[in-house]
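Left out: one protein chain. Kept in place: all the others.
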Amino acid sequence: MSEAQCDSNALELELRSDPRLLPVVRKKLRAWAAGQGWTADQVDEIALAVDEALANVIRHAYGSEHCHPVLLTARAVRDPQRGEGLEIRLRDFGKQVDPARICGRALDEPRPGGLGVHLMQAMMSSIEYQPASGGGMLLTMRKYRDHVARCGEPREGRHEPAP
Amino acid sequence: MRRDRRYRQLWRYGSALMPLLMTACYSTAPQRQQLTSSNPLDKVLGAVWLAEAGDAQAVHSLVALLEDHDRTVRMYAILALERLCGQTYGYKYYEPEAQRAAAAARWREALRRGEVRLRSVRQVESGNAPAGRQFEATQPGGGTASSEGDSRTP
Partner (left out) sequence: MWPDAASHGKVGMNQHHDGLRIETLAGQHGELVRVSGEVDLRSSPQLRNRLLRIAESRPRRLILDLSGVSYMDSSGVGTMVEIKRLIEQVGGQVVLAGLQPRVRSVFEITQLDRFFRIVGSVSEAEAR
């Protein structure tokens, strides 16, 4: 993994699709986000969202192979309506292959991987996937200072009693 | 010449069998059955797995879960539908029953009209669509398009 810091508000990491790097990335991201003035809870949320996104890249873009490139950038942003925030981009170069073509896939081992996307959606203000020119995907996640981690409910009703 | 013809025959039979074989080793029938379990956790996990698998056949069962009495089941059902179809038709799992029922009715109407499409089109290595399955890409924001390559459903 290599790192470049373009300016004091940005972080750039060149990674490999190796799960052993996940704790290292979380640590770097936490340090960067804390330095940007995010609260402890928000720092945790950011680290978790990125972790889930990276795990998805490792599993889905690269089929759990550990030798492929992933680029991560994090920078401060400002939206005219939402105010200050951050934007994290994850670029992979994986092939977009229809999983239906892959025989004997993970349903034999019941791992509910879709939970990760739900967590990402809860932790970040927005997430967007786009095909990237040259192949692979670009994931863009944004979080604004006023964002509260939730599961799609209105802020005032975060945890309503179960029916 | 005879060998070439034989190889072509084998390829033709093999290609015809491939969808069957892929279905056999990629069956999501047990997970679809979970959606009818009396255990809410089974339904939750079934919804998560089926969304992960991109199972088009699960859409109707997932729409039925939008009216489940269990809030968590409803949440995962709409999350799965959003992943599969890129749509919610305004359904919010935490809203009062009347509003949920109205949104679920919109889903059923959309299904009846054939308006619901699976969200992702993957660019397969050979450049051909998978045999036996019809997909249409949805663009961010909900329209349909025939372009190749769409957001990867993680």
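Miscellaneous remarks
Letters A and B mark the chains as written, and numbering starts fresh at 1 in each.
We take it that contacts are C-beta pairs under 8 Å (C-beta built on N, C-alpha and C of every residue); 3 or more make two chains touch, one makes a residue touch a chain.
The model shown is predicted, which means the values in this text are computed figures rather than measured ones.
Only one residue in the set B:A51, B:M75 or B:L118 touches the chain that does not appear here, and it is B:M75. In the complete complex, the hidden chain is touched by one of A:L29, A:A74, A:I88 or A:A149, namely A:A149. For chain B, the residues touching the chain absent from view are 40-42, 44-45, 71-72, 75. The chain not shown here touches chain A at positions 19-20, 22-23, 26, 44, 48, 51-52, 55, 58-59, 110-113, 115-116, 118-119, 122-123, 149-151, 159, 162.
Everything that follows uses one rule, which is that only the chains that are shown with their structure count from here on.
Distance from the chain A centre to the chain B centre is 24 Å, each centre being the mean of its Cα atoms. Those residues of chain A that touch chain B in the shared complex are 53, 56, 60-61, 95-101, 103-107, 110, 112-118, 128-131, 137, 151-154, 157, 160, 162-163. Residues of chain B touching chain A in their complex: 21-22, 25-28, 31, 45, 48-49, 51-54, 69-72, 75-76, 79-80, 83, 92-94, 122-125, 130, 133, 140, 149-152, 154.
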